[in-house]
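All protein chains but one are shown in place.
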Amino acid sequence: MTVMEQRGAYRPTPPPAWQPRTDPAPLLPDALPHRVLGTEAAAQVDPDLLRRLYAQLVRGRRYNTQATALTKQGRLAVYPSSTGQEACEVAAALVLEERDWLFPSYRDTLAAVARGLDPVQALTLLRGDWHTGYDPREHRVAPLCTPLATQLPHAVGLAHAARLKGDDVVALAMIGDGGTSEGDFHEALNFAAVWQAPVVFLVQNNGFAISVPLAKQTAAPSLAHKAVGYGMPGRLVDGNDAAAVHEVLGEAIAHARAGGGPTLVEAVTYRMEAHTNADDDKRYRDDADVEAWRAHDPIALLERELTGRGLIDEAGMAAAREDAEAMAADLRERMNQDPVLDPMDLFAHVYARPTTQLLEQEAMLRAELDAETRGHDDPEGATR
Amino acid sequence: MTVMEQRGAYRPTPPPAWQPRTDPAPLLPDALPHRVLGTEAAAQVDPDLLRRLYAQLVRGRRYNTQATALTKQGRLAVYPSSTGQEACEVAAALVLEERDWLFPSYRDTLAAVARGLDPVQALTLLRGDWHTGYDPREHRVAPLCTPLATQLPHAVGLAHAARLKGDDVVALAMIGDGGTSEGDFHEALNFAAVWQAPVVFLVQNNGFAISVPLAKQTAAPSLAHKAVGYGMPGRLVDGNDAAAVHEVLGEAIAHARAGGGPTLVEAVTYRMEAHTNADDDKRYRDDADVEAWRAHDPIALLERELTGRGLIDEAGMAAAREDAEAMAADLRERMNQDPVLDPMDLFAHVYARPTTQLLEQEAMLRAELDAETRGHDDPEGATR
Amino acid sequence: MTTVAVKPATMAQAFGRALRDAMAEDPTVHVMGEDVGALGGVFRVTDGLVKEFGEDRVTDTPLAEAGILGTAVGMAMYGLRPVVEMQFDAFAYPAFEQLISHVARWRNRTRGAMPLPITVRVPYGGGIGGVEHHSDSSEAYYIATPGLHVVTPATVADAYGLLRAAIASDDPVVVLEPKRLYWSKDAWNPDEPQAVEPIGRAVVRRRGRSATLITYGPSVPVCLEAAEAARAEGWDLEVVDLRSLVPFDDETVSASVRRTGRAVVVHESGSFGGPGGEIAARVTERCFHHLEAPVLRVAGFDIPYPPPMLERHHLPGVDRILDAVARLQWEARS
Partner (left out) sequence: MTTVAVKPATMAQAFGRALRDAMAEDPTVHVMGEDVGALGGVFRVTDGLVKEFGEDRVTDTPLAEAGILGTAVGMAMYGLRPVVEMQFDAFAYPAFEQLISHVARWRNRTRGAMPLPITVRVPYGGGIGGVEHHSDSSEAYYIATPGLHVVTPATVADAYGLLRAAIASDDPVVVLEPKRLYWSKDAWNPDEPQAVEPIGRAVVRRRGRSATLITYGPSVPVCLEAAEAARAEGWDLEVVDLRSLVPFDDETVSASVRRTGRAVVVHESGSFGGPGGEIAARVTERCFHHLEAPVLRVAGFDIPYPPPMLERHHLPGVDRILDAVARLQWEARS
């Protein structure tokens, strides 16, 4: 029996015998975002995990501020910050096994970095250098995806292929609240559910799609409710509670790994910075809204838990900050070096073997560059 | 206050205050397909409506068999029959007010005809004549739509425009079970819910998308459950029970008309014929499955109700059959005439005013046709 | 007519003014898209419109391009004139089925009964240092789709005139807005009565006798610069700004090439299968015996749009244009 054949075939039968295929109740997501920090459940969480999450959160925040600073210095073309969303980014990275795959959007360089990617490589695209600065297979991180929601079917296909091959691999795909409106979101979730692919969809509901607030994006009770229509479980989690996100994602991944199929997770969080450095969020939201969220900062939440329960001391927190500073200093230094790009690389990877048409264009560019070099050698500019 | 501004603006607030926007329970669709015929509820239905539905069902069945016969005679290029689905087609047409709009798919010519369209006009596309044989505004029937699910956003946009204008108009959009997998389905339902557009989506779940059974199309408890993810009510109805379909659609339309927004209705039915005359359904389903559905024939169901309760007599039924025969005879006769198409019409409606490029192409075709005519006048064929 | 002092305006402002004036004149004109409301669009073209006309007419839609264009179809069916903004060139692709299978064909399908007066605004092209998917030149897709008009301005005045004409048109019009000219300025007075350009007329931006540069949109200023530089080499180049790709102004283009006997087509879009092939072919069909050399093309390479750090090597620049002019077989001139 093949994987596709395993599933109980559903055939429509005449109405008298017609029954819903499963009780819808278990598909209904949590009524309120699941929380762990500050609740009794926190005591059940491995303190080591909490400390690891904390260190990564501190590092992640520093990464965000450093990257934003680099845009001001013209060292990054653009940066969509995940400040305020670090709990989601970090938990997504830490919850995966080595063999699993991460499918980040443009906002999720931090998740890639927390998974082990060199920050400079993760920022290659946003620096204005080549589109993907890393071999996706090395850390099993798909290319940062810019066209909204299009990475979701990729994650489904990869997870499905792994399952067909008998590999114990789960894919985690990240997307924003706005992206859930795209057709590709729908198609991906449906394929995943029909194929029972081992994939988890993490929606970071940060309240906005650039300037468009969630109320103009959906009329659903929550984005997690979208799971119902695909016949998959939906979960709602406090996206600033790193322990809760880790737990909910962990359960979804375990479920997928065990052959239970996909889960949709909505993490409620907030984008503390503008959409990117090029955005002007004063145009569409009040400072007061942003301020209200500061009280619910993901680092502060976790820090309160750790200190309150004596799981970390001042030295431990200082160590986290130092590690973050070291990362930032290294990042700053390396980003301040101008990358050297070879213009001839324009033609290097369009096809396995360039077409004759491309070879002609390549020759033209080479001649131009040679002429330029000659022009430089020849300051009188006798040749153009 | 404008229509768009009326709705309570939803702003994400920090998690402690976070609440689902509505109780999800009312969004959950019926547990079993709603039925009227053969239940006590049938007694509440206006007998006149039942008789009108019956007459149209009989006529509709005859229309289907006639159209299929016309494919055999080469008078129709192709016909996707709605045999077995007449209750949905007819109820959809009869439930609408004159001012409302119908958005049919390729399978829904019967709904268009039941709404008042001349059957020959409704079949223009399928005959191989021009794409839309009628002025959509005359009966407020959009062009038959072939690319799956793409008619849904059209219906949403039209309903939204009518509402903005203050017109009391509802749009009813028809789609198949397979079509619900397309991205346009998702985007349309989401726009409709966010805009609270007065539109009703009728999914005829006839068990198959060509050869693909529902189990390979979705893992959802029912297609009606998809409503939950958009924050709109979903309804499940026995698609072979004309009174039930009429009732459920009627309620949804009234809800939309009253400003309550869109509804998703899933009608469970069955496609008794092959996908089209060109299809071979022996390849993917058993005769026994088809036979099982004959016991649940929409005409038989309604006839049983009407005769059982003495609402129709043999003469009444004969009258319905005669009317249907007259329609079929007229259709046959008119479809047996070859339509006369002017080749120059190829250029007539590409733009309001043809481009110079099109004028050149038009002149070329005219010259060719003139030469052909001369060739015919000149049987020696001295000119090519 | 007296010369009045005018303040310079940007092309983005001219587009915005065109939207404003069209909305003020015609209550059926609606603007819709992602972030067109409070934000004023990522290029600020729709800045201020929602304040003036309200959310019913200037609508931040859900984030779904097929849905945006698809609902615009329905709105147009009901008598509105939707102006749809696609945020960037590459983000119009999800709407292609609606565009090709419906928007472009609706009038024809309904035998003229139901035109769709939809304007689709697409910021296009590179040169702005944008990351992947933010710099595509996608005009080849639009011009190969019968039923669409496709225009692209190169001046501030044309931005106004062509967008007004597009909105006024009873046919769907794709307005390709050259991103890197959004902030270009011209002496243009928005408070003067403005010309609405008829769609389909090219214009000679610079007269010349040696050869014709045929171009449009973002490449027009580059060609004008090249023409200036060419004087040093002894070439007097004519520059034709097409303004409209569909319909195509064969008359103006052919007349120019017949005069000069040589031509180069210049655009950012990739060469293979791009508009340049069409233009070169139809110029050659019409002017064959006037041509001293084959019509050449200077275009983007046939590669996915490169990253910001390399885009200058990809984009047709002055030098590449002059190199092409140099290859126009001047030795053949008798």
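Chains: A, B and C, in written order; residue numbering restarts at 1 for each.
Everything below uses one rule, namely that a contact is a pair of C-beta atoms (placed from the backbone, for glycine too) under 8 Å apart; a residue touches a chain by one contact, two chains touch by 3 or more.
Just so it is clear, the structure is predicted and the values come from calculations on it, not from any experiment.
Asker: Return the single residue from A:G38, A:P143, A:G250 or A:G316 that touches the missing chain.
Answerer: In the complete complex, the chain left out is touched by residue A:P143.
Asker: So one chain is hidden, and I want to know which residue out of B:G38, B:G128 or B:G260 touches that hidden chain in the complete assembly.
Answerer: In the complete complex, the chain left out is touched by residue B:G128.
Asker: Against the chain that's been left off, what residues of subunit A make contact? List them.
Answerer: Missing-chain contacts on subunit A: residues 2-5, 130-132, 135-137, 142-143, 147, 150, 152-162, 164-165, 171, 183-184, 186-188, 190-191, 194, 345, 348-352, 355-357.
Asker: Even though one chain is hidden, which residues of subunit C still touch it in the full complex?
Answerer: So the residues of subunit C touching the missing chain come out as 66, 90, 93-94, 96-97, 100-101, 104-105, 108-109, 132-133, 140-141, 143-144, 146-147, 246, 248, 269-270, 272-282, 284-285, 288, 291, 293-297, 301-304.
Asker: Could you pull out which residues of subunit B are in touch with the chain that's been left out?
Answerer: 77-78, 125-126, 128-131, 146-148, 178-179, 181-184, 209-212, 216-218, 280, 283-284, 339, 341, 343, 345-347, 350, 355, 357-358, 361, 365, 368, 384
What we mean here is this: only the chains that are shown with their structure count from here on.
Asker: Just how far, in Å, is the C-alpha centre of subunit B from the one of subunit A?
Answerer: For subunit A versus subunit B, the centre distance works out to 41 Å.
Asker: List the centre-to-centre spacing of subunit A and subunit C in whole Å, with centres computed as mean CA coordinates.
Answerer: 35
Asker: Where in subunit C do residues touch two or more other chains at once?
Answerer: Counting only residues that touch two or more other chains, subunit C contributes 61-62, 64, 66-67, 94.
Asker: So which stretches of subunit A touch two or more other chains?
Answerer: 181-184, 216-218
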